[in-house]
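Mind having a look at this structure? Questions to follow.
Excluded from the complex is one protein chain; the other protein chains are retained at their positions.
We just call them A, B and C in the order they show up, numbering each chain from 1.
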Amino acid sequence: MPYEIKINEHLATVDLLSREGSSYLIAINNKVYELDAIEVERGVYSILSDNRSFNIELVAGKDSKSYIVNTQYDSFNVKIIDAETKYQMNRRKDIGEDDNMIVSPMPGKVVRILFKEGDKVKAGETVIIVSAMKMESEYKVKQDRTIKRILVKEGDSVNSDQPMVIIE
Amino acid sequence: MPYEIKINEHLATVDLLSREGSSYLIAINNKVYELDAIEVERGVYSILSDNRSFNIELVAGKDSKSYIVNTQYDSFNVKIIDAETKYQMNRRKDIGEDDNMIVSPMPGKVVRILFKEGDKVKAGETVIIVSAMKMESEYKVKQDRTIKRILVKEGDSVNSDQPMVIIE
Amino acid sequence: MIKKVLVANRGEIAVRVMRSCREMGLTTVAVYSDVDRTAMHVRYADEAFAIGPSPSAESYLRMDKIIDVAKKSGADAIHPGYGFLSENAAFAELCEQEGIAFIGPSPFAIKTMGDKITARKTMIKAGVPVVPGTTEPIKDTKTAIEVINEIGLPVMIKASAGGGGKGMRLVKTEKEIINAISAARSEAKAAFGDDAVYIEKYISSPHHIEFQVLGDKHGNVVHLFERECSIQRRHQKVVEETPSPILNHEVRMKMGADAVAAAKAVNYYGAGTIEFIVDDDLNYYFLEMNTRLQVEHPITERVVGVDLVKQQINIANGMELSFRQEDLKQHGHAIEVRIYAEDPDNNFMPSPGIIKHISEPLGLGVRHDGYVYEGYEIPIYYDPMISKLIVWSESRDEAIARLKRALYAYKITGVKTSIPYLHRILEVPDFVKGRYNTHFIEENKEYLQPKQNCVDQCMEVAAITAFIDYINKLEQLQPARPDKHLGNNWKDLGRKRSVLRY
Partner (left out) sequence: MIKKVLVANRGEIAVRVMRSCREMGLTTVAVYSDVDRTAMHVRYADEAFAIGPSPSAESYLRMDKIIDVAKKSGADAIHPGYGFLSENAAFAELCEQEGIAFIGPSPFAIKTMGDKITARKTMIKAGVPVVPGTTEPIKDTKTAIEVINEIGLPVMIKASAGGGGKGMRLVKTEKEIINAISAARSEAKAAFGDDAVYIEKYISSPHHIEFQVLGDKHGNVVHLFERECSIQRRHQKVVEETPSPILNHEVRMKMGADAVAAAKAVNYYGAGTIEFIVDDDLNYYFLEMNTRLQVEHPITERVVGVDLVKQQINIANGMELSFRQEDLKQHGHAIEVRIYAEDPDNNFMPSPGIIKHISEPLGLGVRHDGYVYEGYEIPIYYDPMISKLIVWSESRDEAIARLKRALYAYKITGVKTSIPYLHRILEVPDFVKGRYNTHFIEENKEYLQPKQNCVDQCMEVAAITAFIDYINKLEQLQPARPDKHLGNNWKDLGRKRSVLRY
């Protein structure tokens, strides 16, 4: 049974053709890989493919189907798309995309909010400043936007992944 | 509820008096310790007792009640003795003590067996030679003994903790 | 003689100081804030004492609490590390009053060098070259404008009490002057409670080169050569190396002699650093003195062969320096990079979190000074530096190759790190040639952009690995249900081999 898989912004089809011990025959977009894969350390796989040696680190994403995958020099976001995921992806579209929220990626403290609800902001303008680890981070919008709701106030502590501002 | 605990060959009584978060008040043989204990790495505890800092490594023993405990320079065998353990200890005495077996502590190959069943061996004599990791290890008896049963033969592969010879 | 040392710091520097104490047979005492109970310095020390809540103002900066622990524990000396109380003259004085040895310079030296304008005057008196500019703090905008007109543009406006880039403004054109002055003053006021500024000639194409000095309490001062620290991002050093690729023997010796003169001008004892600004023609000017151990001290230790922390302790013990200037030589080349918990591909956003996995680089010519371990959570309250990687080799080229090799093997998951960014710096032609100044990062933005190094196969292998992990985990959750679609020959043996053995 082939799975759909999302690698950064690319979609691919992956299919397990056969397996014996740690040897896998896997097709990705109809290209077939024969490889030996062993989890040698917690979250670290040693992969031999065509005698090339790869060390691949997997970091758990938000759910059991999401991974951050680190190769030697690069990092990819990989998501396995099963039926449940597809359903959730469709549903999420209805309540607004992720891009419509400014989310704090880590714990910190809100230093300044530069706009109020209803304000129009231009591409590149800073909306909110959060301080963490002795450094202030400015969160900007990439396109012209309108501030829909502000969920925090100056001085608030925020947790990681906490939505702070909803924009549209 | 006090527990009995065996440290190498010593027996002690341990009792948890109170606990708050990672702070423990524990009596060992009526001597009271106030300490802060946190498992900081898998199997490694950081202990602060009377402001002294200890790093204690715990390695699982044969069951969930047995530990090898490593302090900075020493290593102790610690066993928590609950009702089940007491029962097993009594039972084991009936079928012969551990000392009455020569056990291979690691995987290897039997190179030579120097006696046969029924032979009498003198203290310090080698009974069996096992090879592993490019080295031959000789297993001797500490006191005058009689070979009761030999469970392996020369050339056999043995696993770790496999009994090889029963003596009496 | 010192027997028990309280280390009033945390992170890698606390552990590094304790290592030298241990080698000297001294007992170590750690202090820790709430969040640092599980930090490595607490685990490494012989004794550890809690000193309060996580924000440093309530713990690591609380002189009273630290002195209190010193007394309770019977510590006869305090090593302040860098940052926190290391350049606080009041703290050094307090230690003195309480009869505890402060492992650092005299309060007088800290005070004199801590104020940029006093330091400047002292240097002029000592005959050490300084950047043309004001000698008095300027407290009003009008005087500032006059002075700028006198020195001539471009100039740099700096907070008198400042450091770390706060309250600094570059003025290139006349029309920027007024805005720049008021911005610098208000920033200085906010950051240091003092809006006095001073104004200096701005050196375009500047190199930041500093000299390590050591002085004892008997008036002997030597320098341990230079460190080239021009690669900076937002005034924070990123890569340091020694010897500097632009110095020659003659200028090095002259600068070294001036560094010694600078230290002698304040009767300096302990370890200190004289920072110089150097232009492309190797004209150099005194910038400031750091009256403490520097983050980048290991490259000097490696090339000169001296343990600077042990020297600090010996000096605090009143011992004379065991070497003279002519005994010291530079051997080979050392480079240090600082590894931060930050996301270089996302505006260097700090990335606190739990270290899930770490593989440290090993082998020939590699020194690693860190403090994190698997399962450790990097807290949000302090500097996000994880570790310092220091390499040495006979030649600069080989040192760069070795650093690349070490970074290749250095793996941390759980938090984002600056490792990929450091890799890119090492590839920039200006760095490879050793031709760079403090504008390096700005001028090489293009080179420093994230590049996708692996395409096709590598990306596909990455995706497949995630997929394999997913189906394996799925399999483990459903042990009873035979998954027909998982292919043939599904054997116990194979399954055992492909899961982690713990």
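Methods note: a residue touches a chain if its C-beta (ideal position, glycine included) is under 8 Å from a C-beta of that chain, and two chains touch if they have at least 3 such contacts.
None of these values were measured; they are calculated from a predicted model.
K.L.:
In the intact complex, which of the depicted chains does the undisplayed chain touch?
P.N.:
Looking at the complete complex, the unshown chain comes into contact with A, B, C.
K.L.:
Would you mind spotting which of C:Arg185, C:Arg402 or C:Arg424 touches the chain that isn't drawn?
P.N.:
C:Arg402
K.L.:
Would you mind spotting which of A:Ser18, A:Asn55 or A:Thr126 touches the chain that isn't drawn?
P.N.:
A:Asn55
K.L.:
Quick one: say which of C:Asp279, C:Glu377, C:Asp430 or C:Glu443 touches the chain that got left out.
P.N.:
Final answer for the missing-chain contact: C:Glu377.
K.L.:
Need a quick check: the contact residues on chain A for the chain that isn't drawn.
P.N.:
Interface residues of chain A facing the absent chain: 22, 36, 38, 40-42, 46, 48, 51-53, 55.
K.L.:
In the full complex, which bits of chain C touch the chain not displayed? Write them out.
P.N.:
15-16, 19-20, 22-25, 44, 298, 301, 305-307, 331-332, 354, 356, 359-360, 362-370, 373-375, 377, 393-394, 398, 401-402, 404-405, 408-409, 500-502
K.L.:
What does the interface between chain B and the hidden chain look like in terms of residue numbers?
P.N.:
On the side of chain B, residues 1, 3, 5, 7, 12, 14, 16-26, 28, 31, 33, 35, 37-45, 47, 49, 52, 54-59, 64-65, 67, 69-74, 76, 78, 80, 105-108, 132-135, 137, 160 touch the unshown chain.
As a working rule, only the chains that are shown with their structure count from here on.
K.L.:
I want to compare two interfaces, A-C and B-C. Which one has more contacting C-beta pairs?
P.N.:
Of A-C and B-C, it is A-C that has more C-beta pairs in contact.
K.L.:
For chain A and chain C, what's the span in angstrom between their mean Cα positions?
P.N.:
About 31 Å separates the centre of chain A from that of chain C.
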